[in-house]
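Before we start, here is the structure in question, set down as structure tokens.
Right after this comes subunit A.
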Amino acid sequence: MASVELAGISKRFGGHEVIRGLNLSVPDGSFTALLGPSGCGKSTMLRMIAGLETVSDGTIRIGTREVTHLEPKARGVAMVFQNYALYPHLTVAENICFSMSLAREPKAKQREMAARIAKMLHLEELLERKPAQLSGGQRQRVAIGRALVRDPQVFLFDEPLSNLDALLRVQMRLELAKLHNDLKTTMIYVTHDQVEAMTLADQIVVLDKGVISQAGSPWELYNRPANRFVAGFIGSPAMNFLPARARAGSGGLTLTMGDDIALALPPRAVPGFTGERAVELGIRPEHVKLTSEGGGQIAGRVSVVEYLGNTSYTYVDTALGPMIVESDGGVKVEPGETVSLSIDTEKAHVFDDKGLAWTQTTEAA
Partner candidate 1 sequence: KETVVWWDFLGGGDGVRMKTLIEEFNKEHADTIEIQATTLDWGVPFYSKVQATAAVGEGPDMMTYHASRIPLAVSQGTLAEITPEDMAAMGLSAANFAPATWDAVQVDGKQYAVPFDTHPIVLYYNKDLLEKSGLIGADGLPAGLDGLDNFNAALKKLKDDGNEWGIVQVTADGGFAFRTIYSLLCQQNGEIGTDGNWFPGDSQEKLANAVGVISNWVAEGYNPSYTDYPSTVALFTSGKSPFMINGVWEVPTMDDLNKQGKLFNWGAIELPVLFDRPCTYADSHAFAIPANAGKEVSPEKHAAVLEVIKWMEANSLFWATAGHIPANVAVTETAEYKAMQPQATYAKLTANSVFDPKSVNAGVASPLFDAAGNAFTAAINGETDPATAVAEMKAALDALQQ
Partner candidate 2 sequence: MSETRSTQHRRLDAGGVLLTLLTLIAAAVWFFPVYWAMATSVRYDDQTVKDFALLPQDPTFTNFLFNIQTSRLPYWYLNSTIVAVSVTVIVVFMSACTGYAISQLRFPGRKALWWMILASFMVPISALIVNHFIIIAGVQLLNTHAGIVLPMLIAPVTVIVYKQFFDGLPKEFREAAVMDGATEFQLLFRLFLPMNWGVTTALAIITFIGAWNSFLWPFLAAQDEKMMTVTVGIAAVQDAFGVFYGRLLSGAVLASLPVALAYLLFQRRVTQAITLSAGIKG
């Protein structure tokens, strides 16, 4: 177990700078998720930590050692690949013990180790099978087993769940959480699925075009997004954004939207803001209420209703743009119906023209 420290890391492919002077500290024993859209450099970062990619600038430390120029096998990290990269010609047991067998450890020791890990991952019955005979979830467990056997200081995962179907994904997510609970090894986990990041990680690092957009706990990222990018990226369905004009009022902020809508918001810490400014209002679907005509602030027409049993998503076209409303399964509106939306102003977010959040000074946690 060890912490991982990245200091001033840059990565260029040819002339193209993919990671730009990035600093990151992953505490010992934490589960850190690297989250971001496709192509933002998540895999590249992970691969640099693993030593599969050289760094162009900066240093990497694992525990107390600087490993920037060490070979992959000397870094004490283990990696689980997106497609698992199980060796198709070896059985599960052989896959798990491959690194031991490379190091010519005695067969008996290998068997013992395989049995122990199989027990831990519930693979006992599968030890003699080939990867082709395994289901997606079983493959993933073998891939984890192969990493476990090396007793690494840091576990690296590159989108290990993205190949699984929805049901299995939920299940494997749980297994991973339990594994981390048991082992308490440092884990760095790359994903572009925010649900995974939210449910698994102690710390989420949101990457955007090679720089860290925000790093913090899931709660922080969901409830106090530092900028519009994070706000829009985290949460499903995504946050609604509405264009507005902000005016500083006494004891708060007034937003005017469209022709006739005005909202009073709790005060924000906006250094040096007076007068009026163009901003965006951000509001999560669950913080909008569908009321019968006239009850809310914004009027609109229902375009689609998605009924999921426990919840419903209602897609509403308003004068300010389309909005999504999340409500419990009981609500019944029909497409085409005219509705009114009321916004929970306590939970509203405001972003300035550069996308930075205006943090609420007093907020209900």
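If you want to know what made the cut, all candidates are chains of the complex that A comes from, given by their letters.
Simple rule for what comes next: contacts are C-beta pairs under 8 Å (C-beta built on N, C-alpha and C of every residue); 3 or more make two chains touch, one makes a residue touch a chain; residues count from 1.
Quantities reported herein were computed from a predicted structural model and do not represent experimental measurements.
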Check: Here subunit A stands alone, and the other chains of its complex are listed as 1 or 2; which of them touches it?
Finding: 2
Next item on the list: Enumerate the contact residues on subunit A facing candidate 2 in the complex.
Entry: 50-52, 71-73, 77-79, 81-83, 85, 87-90, 98-99, 101-103, 146, 150
